[in-house]
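With one protein chain held back, the other chains of the complex are shown just where they sit.
So, chain A:
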């Protein structure tokens, strides 16, 4: 890292001479910038290196040239993804600005000497553990942490089910109160609404908590399990045929406790038999012998989590009468059975009766 103040040359570099003079000359305009660009996060790529910095400008008569410009930046390899370092750089810039305004930390000759040491500590600790504590003086400490940037997950619906991705050994105190209350209810079979009822937590709070868990990869979302569900195989099923460790994991997961371990052939056959037109109930009837020592719920759950199978949703559509007649709120081809049942409080059977007796309703499976 380097920190060049007014003069157009790097004052402090850790490790020393990491940046060639050549590179610095090329990019100095992005490091010590015009006033218009101050306080902006600037990332520039040159000569296989990426520099992330945030220039700061403090105007005051006490400085020679009436202004102090400085920039504490980070230098990485050009291919690195630096989004997670940006908040760090911004925070450091803010801190240093405050320190300068209060104590003249940056411009003062004696306190300036601390900077290279601080930068060394920063470099070492961030690279090793992703977090760092920098004591500046008796009353000031900077705490920094690199936060991994993740994708925002899709909204979780109330008829969807969270399931733990691994056997997590969690420390309850690390999570907020709401999450702590709902964690015992997450068993891979209860959907959001049920969790909300059983844990006595408002539905939206449950949704937020589960989405938070989803963001950190603690849970995955699967559809509700019912014996009337229909699933079909995906190309990812090939992975089960090829990956020995995955096979092991699968067979251990799906075998009923206390029974002989399931065979790969049985698992594969069951997954392959899941196809459009076949409900889980049909599967159980057809392959009863195999399912003596395999838990079909776990089989489906594992298949969904690993992407071997996908759920086929049943979507009813009521065709409007001649012309653009009024379309039904729920039967407009956009809502699946799960959603309708959940939101209208119907059971699958009740909804099925409604749709079967209406000749104007057609069914999609997708």
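FYI, contacts are C-beta pairs under 8 Å (C-beta built on N, C-alpha and C of every residue); 3 or more make two chains touch, one makes a residue touch a chain; residues count from 1.
Definition applied: contacts and distances are computed from a predicted model.
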Name the absent chain as its UniProt record does, using one of the following: "CAHM1 protein", "serine C-palmitoyltransferase", "Sodium/potassium-transporting ATPase subunit beta" or "GATOR complex protein NPRL3". "GATOR complex protein NPRL3"
Among A:233, A:284, A:305 or A:346, single out the residue that touches the unshown chain. A:233
So which of A:165, A:204, A:228 or A:272 would be touching the chain we can't see? A:272
Could you pull out which residues of chain A are in touch with the chain that's been left out? 22, 25-26, 29-30, 33-46, 152, 232-235, 237-238, 241-242, 244, 247-248, 251, 260-261, 263-266, 268-269, 271-272, 275-277, 310, 312, 315, 317-320, 324, 327, 332-334, 362-366
